[in-house]
Structures are given as structure tokens and as C-alpha cells.
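First the structure, then my questions, so here it is.
For this depiction, one protein chain was excluded, whereas all remaining protein chains were kept in their positions.
By written order: A and B. Residues from 1 in each chain.
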Amino acid sequence: MAIKTNPGNYFEDFQLGQEIVHAVPRTVTAGDVALYIGLTGSRFALHSSDAFAQAVGYGKAPVDDILVFHIAFGRTVADISLNAVANLGYAQCKFGAPVHPGDTLNARSTVIGLKENSNREAGIVYVRSVGRNQRDEIVLDYVRWVMVRKRDQAKPAPEGHVPDLAGTVAPLDFYIPPGLQMEHYDRTLAGAPHAWEDYAKGERIDHVDGMTLEESDHMTATRLYQNNAKVHFNQHAESKGRFGRRLIYGGHIISLARALSFNGLANAFRVLAINGGRHANPCFAGDTIYAWSEVLDVIALPGRADLGALRLRTIATKDQPCADFPGPDAAGKYPPDVVLDLDYAVLLPRRTA
Amino acid sequence: MAIKTNPGNYFEDFQLGQEIVHAVPRTVTAGDVALYIGLTGSRFALHSSDAFAQAVGYGKAPVDDILVFHIAFGRTVADISLNAVANLGYAQCKFGAPVHPGDTLNARSTVIGLKENSNREAGIVYVRSVGRNQRDEIVLDYVRWVMVRKRDQAKPAPEGHVPDLAGTVAPLDFYIPPGLQMEHYDRTLAGAPHAWEDYAKGERIDHVDGMTLEESDHMTATRLYQNNAKVHFNQHAESKGRFGRRLIYGGHIISLARALSFNGLANAFRVLAINGGRHANPCFAGDTIYAWSEVLDVIALPGRADLGALRLRTIATKDQPCADFPGPDAAGKYPPDVVLDLDYAVLLPRRTA
Partner (left out) sequence: MAIKTNPGNYFEDFQLGQEIVHAVPRTVTAGDVALYIGLTGSRFALHSSDAFAQAVGYGKAPVDDILVFHIAFGRTVADISLNAVANLGYAQCKFGAPVHPGDTLNARSTVIGLKENSNREAGIVYVRSVGRNQRDEIVLDYVRWVMVRKRDQAKPAPEGHVPDLAGTVAPLDFYIPPGLQMEHYDRTLAGAPHAWEDYAKGERIDHVDGMTLEESDHMTATRLYQNNAKVHFNQHAESKGRFGRRLIYGGHIISLARALSFNGLANAFRVLAINGGRHANPCFAGDTIYAWSEVLDVIALPGRADLGALRLRTIATKDQPCADFPGPDAAGKYPPDVVLDLDYAVLLPRRTA
């Protein structure tokens, strides 16, 4: 009689090159979209209005890119990070075919790196995860690495391999949805006059608003993604744990930072890529999240007079307004009130469109 | 490089006659409807059941009128009330074409009045806001007035103009959806035997039940409407503010009062109009909302043997059951436990239908 409960994979269970089919495909619905708006307050017009989306060439409103990320990510947790000590980073994250309500997402991962810690208690697992829709189109393709406990410290680890990861997604790798008709993109309806040309490299934008985290909100968001990492849900166990309380899923902070960034980036209608991300400090219920962004680069897209990209760095803080643009110190060390440092690329209409 | 963040409009930014196109059109979905039921507990059969709605002549279940109000209202906040000190009142609110899941709502406002305060620190802005669907049909048309801060107290204000507002919406202005087949309205399925004829002018109804407010619930509701007024979401800032805590969106109290009113008014299946409303005192998480109603008038509708209207006054309280019908004192002053005083009109089936 086999043990029926999934214990999750430990570091020594992973093999370089291993392919993992993740369970529980998920049909994204209008219900998920409404709940995502309810939990984040996101206001990007493209995801809010079928009429707006149709005008610019989508059949109907596509699902928020970050919601797609969370649903694809959620598939992988039971196999990859159930025994994770820490979610260390993201790289090479590219958003693909737009997702619409009714699409069913699934995910598969490949183990692309393994490195045991020197203390032999845990090791870093690098996976490339690919989310696809029911037509087998790629909707998301990204690398993440997590520190995973060993089941048995005495067991020898496989030879280490650290993958060579790009620091940024190349603009030629950006997926631009076909058929966009940017001449019908109405910036007034989208919420701000600023087009791609209005942003300058080095520009900093304080997103001003703050959003306080509640236990119910972050748990509902994380359950919605069917992300079952234990630390987010169990106060009884966590009261004896590292922080004494439930840790908030770092992805929820990404959602809030993106939603807050509407105030200053309302026309950044699509996330193209995430170059890297770091959850600099943990978040808990009661914290109020603020955010600011720096324009790292203004990227013209070959052959596109209608669209341009920005590379952004968005930093989120807790209980710390962002008018002074808080961030890591000169040594790269994050103060305790900085919680997220995200490097990503977004798509905007050009003024000339 | 222009400032990218929307600072909101200050009193001196408004001009009499100014037309404002509000951003972020919104497609209302079955997800919004489910979340609205989850957050309010509303039980009106028309909004709960496609089969019930079809029987009485709707194609499918229309969206709750108060949810339509909140979504239309939410569009206007970034332009009208981001710098508001207080939301002072509503008038002449008429509900128009029924909204169904899949409809996309947008809103435009006209500035119809301006009056600077004598202290010159702020002024009252009167706007008429009109919500329309994707077929340009009016779904909501209402006036509200808010007190808005000045950016610069020294700046001279435009000449004052206070609009002439009707105290009630005239019955001839009620929008009765065409094609209603009230002979198929099943009061048993709707939850109460009482038809229009069963209500008498002056009758008072204690709605009995109470609903306790939670931070997560009011924030989720307000985010769902994409109402981004800062005071509802940011505990870090509000802890230093007027009340020391997050203020609950007054509209959420209207929703709860309407949902509670099912117990006594189950057949009031459509809100026709809001004549006026006053948020008499602020509400906070932890407060328990109760409500009672008085029938201000019993209104026969010309040419309709199947339908009648009631003019109602619904008063909501906090931590105060309503068996004794609490309200303002003889001088019109509200005790601290009265939080809402709403004057509105509803549609009911007639017994003879």
C-alpha cells in the first residue's frame, strides 16, 4: 500500500535534464479575472474591457499577464517548491500568446541546473517552466531557481551545474501579439496621455498609492492560483516557524506593484518579459505596499512605428512611501522595507501610432 | 519630461460646463456578479437566476443595480474625487437600460456646479455623471457633489454656481425595462408573498439581520469597482489620518443596506432611482451594519396594472439593531450610530399582475 500523500520532491530527487509534467490543468475564466481585479485593484484598460481590447485588435479582453504568470507558476509548486526554503530568483521570462477566458493552461518544467549547498543540507534547483494553452501555444516561458531541502543529507548529490542565464530578454525575443491596431488605442480611455516617446531612460516614477495586505486577501489570491506552498496558509504551523506568521506569496507583491504602477504607467498595456526579480524581504499581513519605477531603457522595436518597449525596474516597499525612491545601498544590500526588485519589459503605444 | 503620475483634479482645475471622459471602460462579467453576491450576500432572485429573469422578460439575469452604480462611480473617482475631502451627496440618480454580463460600461461627467468654501481651502464640485454601455445606451445618470481641496488657496476661484437639483426623480422619468411579463413573476420563488399593494405609506420595516464589516471585504469590493480613492486601502497612511484607520467606501454600506432589505422587500426587484443619499457617519472594519426602511410613498405607474413603485427611505446603522427605527433627531442631527440615510425608488410586481 503506497503512501498516498505527495511529499514533494527533495533536492536529491531532481536530475539534470529531467522533464516534469505538472498536474491540474486550469481553465482561466471571467471569474478568475474578476477576483484578480478584486484582490489587486488592477485598472489596465486592456484587461478590463472587451470593447477596448477589440478596438486594438484582440478578440476580447486578454487575461492580465501577471495572472497568467501566477496560474502557470501555481501548477509547478507541488513538484518544484513544496520543500523549498526560498524562492531565489527568476530569469528569461517571456510572455507568449495572449490568454483569454476559456483557455486552459498547463505547465511543464525541465531541470536545467542543480547545485548543492556547501553545508549539504539543501541545494539550488534551476527549472525552466513552460506554460501552454489548449492549442499547445506557449503562453509563458521562464526560468526560476529555488533552494530545496535534502531528504537525506548523507546522500551524495549529483554533479553541480549552474545554467548560463541571460540578464535580459532580448527585444527580438519579445512576443508581439499579431494584428494589433494601435491607431485605435485610445490613451484617454486607458487613463493617461503618455505614450512610449514620453518616457526617458533614467526617469523615475513614484506610483504614490499604497495597498495594505490582509491575510484573507493574500490567501485567497494564492489559493486562486492553486499554489499550495504551505507557508502561506497555516498560522498554526507558522506560529512556530521562522517568522511566527504566514508568509505572503511573493507573486502577490508583484501583482500589487504592477497594479500600483498604473498610476504613471497606464499605457504599459502588456508585460513582455521579466528579466529578473528578487523578493528582497518577506511580507506579512498588515504591511502596506508602495512602489516606484525607474525606466532602465527605452527600446525601439524593429519595424514598428506603432509600438515601443520600456525596460523598467519596479521596486516595492512596505510601510515606506516611495517619493524618495528607496532601494538597495551602494553595496547592493536591501534595507528591510524594500520587498521587491523587479526588472521587466512592457509594451506601450507610440505617439505616432 | 512630464510628471507621469495622476495628481487628480483640484477645485480650481474644474470649470463650469466642463466635459470629462473617464478612463478604463469595464466589461461586467459573471465573475463580478459572483463576487458581489459573495461580498454582500444579496439574494434578489432577478439577479440570482437566469431562469427567473427569463420568465419575467429579461434575456438573462441583469446585473444588480447597485453593482452597476458602483462600477459607473468607480470610473469617475480618478478625475472627480481623488482630492475630495468628503462625498457630500447624490441626487437625480436614474437607472436606465439593464446591464448584463458581457456589457462594457464607460462614464462621462459634466461639471454642473462649483462653489468655493468661505475659507477658500476647498470648494464643492457638482457633477452629472452618465454611464453608458457599448451600444451607447444610458445605464445610469446621476448627480453627485463632493468637497474638493484647492491646490493653491491664493488662486481666485471661478464664479460660484449651485445647480437646481430635484428632490426626487419624477415617476414619469423612471425607466421601466420594456417587455416585462409580470404574469410570470413568481413571488414564492422571489422569497416573499408581498406585492406592491401590500405596502402602505408610512410603513416601517426592520430588516432584522446584521452584517459585520471586515477590512478584506470592503477593500475587495472597492477594488472590484476600480474605485481608487486612497482612504480605503492604505492603513499606513490612514494610521496618521483623520480616523486613524481605513475609511469604508460609503457605497459598500449602500450595498449592504440593499442586501439586508431583502428581508422585507424581496419583491423590490429593481432600483428605479436614488433621490438622495447621505453618509451620515463613517464606517470602519468591525462595525456591524443593520438597516430599516420606511415607505415614503406608494406610487402607481401610469398605464401599468402590472407594476408599481415605492419610494423608500432606508436607514443603516452600525452596532445598533433597528427594531426601534433609529434616525436623525428633531433637529435633523444624526446620532453617531446612524451611517446612511438613503431616499430611493424601487419597482415591484402588483398583486393584480
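Convention: a residue touches a chain if its C-beta (ideal position, glycine included) is under 8 Å from a C-beta of that chain, and two chains touch if they have at least 3 such contacts.
Note that the coordinates shown come from a computational prediction; the quantities given were computed from them, not determined experimentally.
K.L.:
Of A:G59, A:G102, A:G160 or A:G244, which residue touches the hidden chain?
P.N.:
Residue touching the chain left out of view: A:G102.
K.L.:
Of the listed residues A:A200, A:A237 or A:A323, which contacts the missing chain in the full complex?
P.N.:
A:A237
K.L.:
Using the definition of touch stated at the top, determine which of B:I20, B:L114, B:V169 or B:I205 touches the missing chain.
P.N.:
Here the residue in touch with the unshown chain is B:I205.
K.L.:
Even though one chain is hidden, which residues of chain A still touch it in the full complex?
P.N.:
Those residues of chain A that touch the unshown chain are 1-2, 4-6, 21, 23-27, 29-32, 34-35, 78, 101-102, 104, 106, 134, 214-216, 219-224, 226, 228, 230, 233-237, 246.
K.L.:
Mind pulling the chain B residues that touch the left-out chain?
P.N.:
These residues of chain B touch the chain that is not shown: 29-35, 37-41, 43-45, 48-52, 60-61, 188-192, 194, 198-200, 203, 205-212, 214-217, 220, 263-266, 286, 288, 319, 321.
Rule of thumb we're sticking to: only the chains that are shown with their structure count from here on.
K.L.:
Report, in degrees rounded to the nearest 5, the angle of the rotation taking chain A onto chain B when the C-alpha atoms are fitted.
P.N.:
Result for this pair is 120 degrees.
K.L.:
Once you find the CA centre of chain A and the CA centre of chain B, what distance in Å lies between them?
P.N.:
Averaging C-alpha atoms per chain gives centres 36 Å apart.
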